[in-house]
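Left out: one protein chain. Kept in place: all the others.
Presenting chain A:
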Amino acid sequence: MMALPYITEHTGFTGTVYATEPTVQIGRLLMEELVNFIERVPKAQSASLWKNKDTQRLLPSPLKDAVEVSTWRRCYTMQEVNSALSKIQLVGYSQKIELFGAVQVTPLSSGYALGSSNWIIQSHYEKVSYVSGSSLLTTHPQPMDQASLKNSDVLILTGLTQIPTANPDGMVGEFCSNLALTVRNGGNVLVPCYPSGVIYDLLECLYQYIDSAGLSSIPFYFISPVANSSLEFSQIFAEWLCHNKQTKVYLPEPPFPHAELIQTNKLKHYPSIHGDFSNDFRQPCVVFTGHPSLRFGDVVHFMELWGKSSLNTVIFTEPDFSYLEALAPYQPLAMKCIYCPIDTRLNFIQVSKLLKEVQPLHVVCPEQYTQPPPAQSHRVDLMIDCQPPAMSYRRAEVLALPFRRRYEKIEIMPELADSLVPMEIKPGISLATVSAVLHTKDNKHVLQPPPRPAQPTGGKKRKRPSDDIPDCKVLKPLLSGSIPVEQFVQTLEKHGFSDIKVEDTAKGHIVLLQEAETLIQIEEDSTHIICDNDEVLRVRLRDLVLKFLQKF
């Protein structure tokens, strides 16, 4: 969602954006923090000449290896954020949203964050699921809705864990023990993090942990322009939380224990390091602040402040950035660095379990999930394994799905339905020919009974010759069946034809009506009436033939 303003504000996009309420509110906070961090350090000039491909080629690594530099953009402003968010229409889980009458879109809980969604896009006969950023672990959000993903024709799978080898539970344990160790030795702990998401779980773990670890006197600081909002918002989205947290609201108690940490003054939050924080600041302490890339935000000050002492520790929990690259500009560093990335999104074992459970006909995913990670090419377990093999896509590539649409829903008006005459063709299968007027409005199709033939208008207008020309688009039904010659001849005789002669041919018979100079060729699948231009006769013969055939 973080790139939304680029689409809604700069591409001429005029459509509606759908999102859940927590996604909008927390997304706003994340963007607000980003804008705030960037705007604190305005750049007088920005270099762009190096982005020229010929120049970039000559630059040292990592500049040389940066991809798609020409598409890099400046950060948006708060105004653009607000404008982008105003285009969002709020939706709830399992809400069916009709789009142009043609498809229905439904968000489902993905279990990863507050309000995070997977989406189902379906018509009456096809179903596509988009699964992105999902988690099967029990953390704070509502559990992932897997049942609704069943019977998908296509499942698009992306947003898997960035750290498939790390177990989030183990990482949380490591996080707590390292934190405690540092603080006990009189050092400070720095946790570079986003202002929402995993931090709620970390605070909850610490809430349970600090008393047993004897850390109850250590202050925890949460510094972000949106720290307060984030903590407050997390408490009001009870409907989007896991069952355990929901039941707390019934008591009524705040769903997250960080409310208690704040009440007891163990956790304090500040918009920035300036102002109140500088008065309250006590060491040793634990600081949660952003940005996790260590390139901007208040975290930079703490890196500078604490980097030189080996008593202090920085603990990386966000998986989005390589911690070695993040630390590079701060080297040499005396501070201890611990890497415990916590990424609760699906790993490959969970993916195969999920796919077995929901059994989509086809799986579509980014190319990198179909092969082992480049650094660990022997780990064939670190890729998507499913039958039929997943189809992969690359940036800006159009993928054709092996999948044909065959049917669409149409409604038959009750009056028309009453007039239909079904006939049983085979046991259990009935047919009815339908002639009806098709009305299509808002992509909804309705069949109405055909209008009664219009009464002649009483000769007000002179008939033009072209009025007589029949409309060739009035379709006659198709015919099926075959004509038994003997019975046909009997019928002819009954209707007054005499002098009938039947000749056998290779494929059937020829019935000759000598008097009328008429020839009727009858074969298994065809009948050919050859006659003089005598319309009355022809129509009579036609109707006799039709009696033997079924119309469709």
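Rule of thumb we're sticking to: a residue touches a chain if its C-beta (ideal position, glycine included) is under 8 Å from a C-beta of that chain, and two chains touch if they have at least 3 such contacts; residues count from 1.
Keep in mind that, in the parts below, contacts and distances are computed from a predicted model.
Undergrad: Looking at what's absent rather than what's present, what does UniProt name the missing chain, "Trafficking protein particle complex subunit", "NADH-ubiquinone oxidoreductase", "Large ribosomal subunit protein mL37" or "Integrator complex subunit 11"?
TA: In UniProt, the chain excluded from the picture bears the name "Integrator complex subunit 11".
Undergrad: Write down which of A:Met78, A:Leu181 or A:Ala417 is the residue touching the left-out chain.
TA: Residue touching the chain left out of view: A:Ala417.
Undergrad: Can you work out which residue in A:Ser132, A:Asn228, A:Gln283 or A:Ser309 touches the chain that's missing from view?
TA: Among A:Ser132, A:Asn228, A:Gln283 or A:Ser309, only A:Asn228 touches the chain that is not shown.
Undergrad: Out of A:Ile38, A:Val249 or A:Val485, which touches the unshown chain?
TA: A:Val249
Undergrad: Touch as defined at the start, partner being the missing chain; which of A:Asp211, A:Glu325, A:Glu408 or A:Glu503 qualifies?
TA: Per the contact definition at the top, the residue touching the missing chain is A:Glu408.
Undergrad: Going by the touch rule given at the top, which residues of chain A touch the chain that is not shown?
TA: Given the touch definition above, chain A has residues 21, 91-96, 106, 124-125, 228-229, 232-233, 235-239, 246, 249-250, 252, 254-255, 405-414, 417, 420, 422, 425-426, 428-438, 440, 445-447, 450-451, 465-466, 468-483, 524-533, 535, 538-539, 542, 545-546, 549, 552 touching the missing chain.
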